[in-house]
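The structure under discussion is supplied below as structure tokens; questions concerning it will follow.
One protein chain omitted, others in place.
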Amino acid sequence: MRADEAGPLRRGARVLAAVTRRGAVVAAGLALSGCQMSLLNAKGPVGAAEANILIVATVIMLAIIVPTMIGTLVFAWWFRASNTRARYRPDWAFSGKIELVVWSVPLLTIIFLGGIAWIGSHQLDPAVPIESDRKPLRVQVVSLDWKWLFLYPEQQIASVNELVVPVGAPVQFLLTSSSVWNSFFVPRLGSMIYTMRGMTSQLNLMADQEGTLHGLSTHFSGDGFSDMHFPVRAVSDGAFADWVQGAKAGPRLDAASYGDLAKQGTVEAPRSYGSVEPDLFRRIVDQTIPKGPGPAQGADNGAPPTVKPKGGS
Amino acid sequence: MSSSAAIPGVVPIRRDPNHLGHHAAGEGETRATGRGIGGPSSKRIVVGYGFWIFLLSDIVMFAAFFAAYAVLRGGTAGGPGPAELFDYTNVAIETVLLLFSSFACGVATLALNARRALLFQAAMAVTFLLGAGFLALELREFTDLVARDAGPTRSAFLSAFFTVVGCHGLHVTAGLLWLLTMMAQVFAKGFRPDILRRVMCFSLFWHALDIVWVAVFTVVYLMGSAA
């Protein structure tokens, strides 16, 4: 009898404990993430400048919208029909002074923020190189279905789904795509940029602290899109040289192995290539290398595909 | 829909009740329908106006195609460009045919207003023949291009070319169908007010196609080869 009662009770307690644990994880996460807003806690000058703009603009706008929100609620409540102390002015429908304020407040705000936008979009234009005493590192980026290829033209190596950069050196990215659009983004470093086939886009970033950051694609590119994230390791110069040296041992990336890589699919772990066919990036951009082939078609009988049922991929 | 039936006199406009510090809607009263004084416009005006607005939207659609053509004009992908492809004699004849068909369409409208059924049918028939001639020339140009391996799949420039010109051609085709329907309607039903309104819309449509063709001629053929 007792045991029977204890059974469900204990089970209930276990469930409760599990829920509490989950809840604690969630609560701790909520508390923690307050200080982990990646975008506001940048690890590089570009990201820091953008975080600064975010904060300044937000504060300015809060100064307008908070009084507006409060004012709306106060007006609505004070002038409620049941409030006999409020004066009813059924014909009051215009005031030139109020209109002047009403037009000028948003206008002035926008003039000010417009200045920020104009200056910011020039200073932080992704194509503008970062001023630095150090020689910039050049990285060519190709988005593939569904992985990232990073080519280091000066080091003659390449890596897939792993970006390693030396701390304190500006990085000049030149980006393109093998198939569909993607967007290259490392939240803690700042600015993202689209990758598009047959075109190159430019992006300049710099990491100023060591650490492993999260990079991802932010433009939807198909079924494997969610796997297009990659670690960005910002390391010391020595560690970078070591990594380059280690990568040299890897296989060669030529048009054929690139063709394999361009097929749809995700990769489990990052990999690197010890040497790269010269001009590979240029040939990808001017499309003398075949594009990413897209979904495999009619694999079973060679007939043209009829329909792609929902299960297949 | 009720017509603008008897409106007893002009309604005096009161000054604005909310004391907004202005006179409401002009005190120089007129019975012009647009100012809202006279009530709803006549059906003929409503129909014509609505059809004009539709034509404007159609022109916006063409504008989007023109924009695409302007962007893709250079995208010949190593294939033939405007200068090698366009046969200006053909285009000139097409233009003349279309302009004359508009003239014939105008004659048809006049015949309609004069209630001369036979002249109307004859003018419409001429309009049809000229329009059909235009289409035939356009089709010949298209088949000729495709035969020279300059079909729409050859390059983005040709895709845009075929789409802009083809879209106008589709409009002409639809116009011809409409034209035949109107001839049949006037023949079967006579000069009924609703049929008169339809013919009016048709002639607006036909003239608008002329305007669009002038733009096609300029943007696609002339500016296309100038680049």
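Note that the chains are named A and B in the order they appear, and that numbering of residues resets to 1 at the start of each chain.
In this text, a contact is a pair of C-beta atoms (placed from the backbone, for glycine too) under 8 Å apart; a residue touches a chain by one contact, two chains touch by 3 or more.
One rule holds in what follows: contacts and distances are computed from a predicted model.
The listed choices are "Dipeptide/oligopeptide/nickel ABC transporter ATP-binding protein", "Cytochrome o ubiquinol oxidase subunit I", "Aspartate carbamoyltransferase" or "Putative spermidine/putrescine transport system permease protein"; the UniProt protein name belonging to the chain that is not shown reads "Cytochrome o ubiquinol oxidase subunit I". Of the listed residues B:Y49, B:Y88 or B:F187, the one in contact with the hidden chain in the full complex is B:Y49.
Check A:G224, A:G259 or A:G274 against the missing chain and you find that the one touching it is A:G224.
Contact between chain B and the absent chain runs through residues 1-2, 5, 7, 11-14, 16-18, 20, 22, 24-26, 33-41, 45-47, 49-50, 53-54, 56-58, 60-65, 67-68, 71-72, 74-77, 79, 152-157, 159-160, 162-163, 167, 177, 181, 185, 188-189, 194, 198. Interface residues of chain A with the unshown chain, by the touch rule above, are 25-27, 29-30, 32-33, 36-40, 47, 49-51, 53-54, 57-58, 61-62, 64-65, 68-69, 71-73, 75-76, 79-81, 86-95, 98-99, 101-103, 105-107, 109-110, 113-114, 116-118, 120-128, 179-181, 183, 185, 187-188, 190-194, 196-199, 201-203, 214, 216-226, 229, 287, 291, 293-295, 297, 305-313.
Note that only the chains that are shown with their structure count from here on.
Inter-chain spacing, taken between the CA centroids of chain A and chain B, is 48 Å.
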